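Note that this complex is displayed minus one protein chain, with the remaining chains in position.
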Amino acid sequence: MDGFGGTTLRINLSTEEIERTPTDPEFARSWMGARGFVSKILYDEVPRDADPLGVDNRFIISTGVMTGAFTPVGSKVGFGCISPATNGHADSSMGGHLGPELKYAGYDLIICEGIAAHPSYLYIDDDTVELRPAGDYWGMGSLELEERMKNDLGEDFQIATIGPSGENGIVFSCITHDFGRQAGRCGVGAVMGSKRLKAIAVRGTKSLPVHDLKSHWKLTYDIIQRTKTHPNMAPWQKYGTAFFVGWSNERGCFPTKNFQETYHKDWEKIDGERLVEDCLVSDKACFGCWMNCGKYTRARIPGKPDTYQEGPEYETIALVGGSCAFTDINHVAYANHLLDNIGMDTMSGGSTVAFAMECYQRGFITKDDLEGHELRWGNIDDFEHFVRMIAARRGIGDVFARGTKGAAEAIGQGTIKFASQAKGMEFSGYDTRWYPAQLLSYCTCDIGAHHSKSWTITTDIELGRDTIEGKAAVVIYLQHIRPLFDTWSCCRLFWGELDVTPEEHVETINYMTGWDITLDDCMQVSERVWNLNRAHFMERNGGPGRSHDGAPARHLEEPIPDGPAKGKVVGRENFEAMLDDYYANRGWDKDGNPTREILEELGIGYAADNLEKIGLLGKPIPGGIPKVRGKKLKPKAM
Amino acid sequence: MRIKVKKESCTGCRLCEQICTICRYDEINPRKAAIKIVPHFPQPGIFEPKLCVQCGVCAKECPVDAIHLEGEAYVIHEDECTNCGICVEACPIGVMFTHDAAPTPIKCDLCLKCTEVCNTGALIVVD
Amino acid sequence: MPRSKRHTERYARQIDTPGWGAEGQKRLGASHVFVAGIGGLGCAAATYLAAAGVGKLTICDCDLLELSNLNRQVLYSTVDVGSPKAPLAAARLRALNPDIEIIPDLTEIDHANAAGLIGDATVVVDCLDNLETRVALNRAAIATRVPMVYAACSELTGHLSFLRPPDTPCLECFVSRLPPAVEPAIPGVTPATMGSLQAMEVVKYLTGIGEPLAGRLLILEGTEPRIDVIQIERDPDCPACRGLS
Partner (left out) sequence: MVIYLRSGGKLRERLKPDVDQYTRRVEVEGTPSLNEILADLGIPDGLVAFAFAEGTFRRLDYRPSEGEIVTLQPPVSGG
């Protein structure tokens, strides 16, 4: 099948049965890849009462139509499962080289079910697929294990690993690859660990079939030449995402001290310039990317061994650096390495430690809970000790292993107020109190709070930060266009930062596959995925839908104390009004339940049937659903 | 004219590998490229592009004289090559590559396409 | 022939050198020597280091062979003119001794990359042909704390020293003047002699034989002929190694 690897693998980890089937062309066209594939398979296969860390959950590794194929930029691989953090659909992607390698080995999808009898790793060398004993790999750190496996198997294998955190089911465990690329979010690493799958090793040496190679490569070749001189190219190449630390601070949305503040007065000590000047080892790109936003660095702290890591990127600097109030980029980079190697998402991991630091600041936890240690803002030793307590689930570490929501529920005493999370997943590195559309984006996001599905800081600025007018429709548009890149399984930044149009992406897909599709077709796939995930979430967690879209009280009620956004807060009334607007624009009812009309239009009427059975189908909208859902504002992305 | 490799500028993106096989074989398959990016991680944390420098040792060693100097590049003539592998062994910098699906060893013929897609100055054309 | 027997036979005529022995041979085999420049000095030094059984030799040179090199650079053939020197030299040295690892590197050495290029080398041999690059290499050797065997030639004059600051001066402690812009005359015999002496210093250092030429500069004046070995000291104001301890 042109444009695809051609084969779907189904691996029953319990029985070690491995089944190969040709990827169904109709399925491929309807769901296109990674996020889309994952959405449909999870919906169809996972029992609604399945424990995310149990035998019935699926662990899915998926490439997409653009992966591995001289495109802007098909570097990605997606991981899917029911999330232990949100108990809903999870898809988390990463760049690097694993996705392309899988496709060169001929695989579009690997669906793992069951639980391995012993710790194992998945070995794929073109047509050879084996479940091998993990032996003493089990227990190793992510980065250490990748080095070890490269030595054991050869440099040309691409490796993805989990760390002790994933083995121990910490709900914000990630999957690491290429010494610093992560599928970080939704706890995909915990699910991989629950399957007793320590690592994946892949080598692929086959050619990728492409329908019209000449037109295909010329298009991307021209895009490369055109974007080399784009004004955003140089700063992205030099600083990567860390460039935005100052930008965010100036705009009063940089999480500081667990979102108590939104301006870090020492931001210049932890920004991109400091990173590049003090720590840079080399610039590092994902497969096929000419923008090399990856910064490979060395952290040097007197009295500690030097560490080598990719990053910290913006999100890590925000949620570890700002939110834990560090004032030295070396400390942030060291913390980045610690979390990477132990196998925790630096975003939710950073946020969870920051949340604990606020608990410590306010006396909800004390030295007695911390094995005699403290948990002071900006203290790297305290940070490290606490992270190790979580990873090993020692003492109160076991409580924080559930993330901020789980920990707040366990601690009680109103701490949930300062857990900045939605559906059980922590916010990305942007405060929302002056950015209402961003708050709506987080709270309605199908995987829990994540900017990858909708990022609106510039939209809020453009439409006015003190208004909610017109925000919901733009959020919906972004929730379709941005995840589309996760479905195509390519990097979003070439659209967002270098003005490569979505239409050009579609053109390349048509050359690759021989399809004749339009951007509207793709946007419909994206909307189909969004609605299916919504239905799935409600089928698993009950309803009404609106009950899952609430915002943390801090962002509704607590005005920002200082900095450029001083005094700002969204307000409960505004937030509820945005939700009303959002549901109306989506073709859902006032309770946030999808209607039959929208689900049928998107070709997933079966989801309407299922919602109806449990009494959660949306009431019909008088006058019908909107013809077009979402409104495009000149997009600016990150 | 030759291709100068600036190792420290390489970011490991492997666009060069892709365009190489596209132009050489009408296929997308980095494993069939005449250039190979070797990562050295976690330490020292750099990428090493491995690319033929047209030294001509392969041509000297070829037992059937199938490698000819054409302009500034040594080129394998597919109809003369017996795929014996002696040149691969003899190559002093290990840049004669092989692939099961390739009829001869894989060697750079200075088409320069890789230098056109490289955006970091790691591969540049010099006189 | 099995590798062990070949090994014994290959090195049979050097191993009995007092202080060398199987132990010294083993140390050579475990060493990595970074040869910076494979011109007149490099051809001589690298040849004897390869022949002696240094386990890993990096040959770093970005130049293409020119006809005017061939009066002194004896690892190449006339037909090689126009080709890059490092891989050609590597092929020749590999034929001389296939049991060692030889890594040609075509990187142009500069201040930014020199330390990275030296990497894990046991010794650096400075066989370069210009002061600017020598200074870059000197700085990198200081930064990485790798000893450097320096030699330089002009006409029938040659200089040689074993540099390992802070125990010895560094290059910039005693080479303070920029050379004249014109390319010096270099008859092949001068770098052949000096490169061989560099190899001798490296081999001595690696096997542990005798005294390295540390804190001293050997000056060969071929015209008279005469060899002086003079004392050199660290320059307390040296821009490269000042304050190093």
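Going by the order they are written in, the chains are A, B and C; count residues from 1 in each one.
As a convention for this text, a residue touches a chain if its C-beta (ideal position, glycine included) is under 8 Å from a C-beta of that chain, and two chains touch if they have at least 3 such contacts.
For clarity, every value in this text was computed on a predicted model and none was experimentally measured.
Visitor: What are the shown chains in contact with the chain that isn't displayed?
Guide: Touched by the chain not displayed, across the whole complex: C.
Visitor: Can you work out which residue in C:P184, C:G210 or C:P239 touches the chain that's missing from view?
Guide: Going through C:P184, C:G210 or C:P239 one by one, C:P184 is the residue touching the chain not shown.
Visitor: Which of C:A22, C:V79, C:I230 or C:L244 sits in contact with the chain that's absent?
Guide: C:I230
Visitor: Which of C:I103, C:L156 or C:V189 sits in contact with the chain that's absent?
Guide: C:L156
Visitor: Hey, which subunit C residues sit against the chain that's not shown?
Guide: Subunit C touches the chain not shown through residues 37, 39-42, 127-131, 134, 151-159, 174-180, 183-184, 186, 191, 217, 219, 221-224, 226, 228-233.
Keep in mind that, in the parts below, only the chains that are shown with their structure count from here on.
Visitor: Which word fits how the chains touch one another: line, ring, star, complete or other?
Guide: Drawn as a graph, the chains make an open path, so a line.
Visitor: Return the distance between the CA-based centres of subunit A and subunit B, expressed in whole Å.
Guide: 37
Visitor: Between subunit B and subunit C, what's the gap in Å when you average each chain's C-alpha atoms?
Guide: Those two chain centres are 30 Å apart.
Visitor: So how far apart, in whole Å, are subunit A and subunit C when each is placed at the average of its C-alpha atoms?
Guide: Taking the mean C-alpha position of each chain, the two centres sit 53 Å apart.
Visitor: Applying the document's contact rule, which stretches of subunit B touch subunit C when the two form their complex?
Guide: Against subunit C, subunit B makes touches at 2, 4-8, 44, 46, 53-57, 72, 90-93.
Visitor: Where on subunit B is subunit A touching in the complex?
Guide: Touching subunit A from subunit B are residues 8, 11-15, 18-19, 21-22, 25-32, 38-39, 41-47, 99-101, 116-120.
Visitor: For the complex, give me every residue of subunit A touching subunit B.
Guide: Against subunit B, the touching part of subunit A is residues 68-70, 97, 100, 104, 143, 146-147, 155-156, 178-179, 204-208, 210, 213, 217, 221, 224-225, 228, 233, 237, 281-292, 294, 296, 298, 308.
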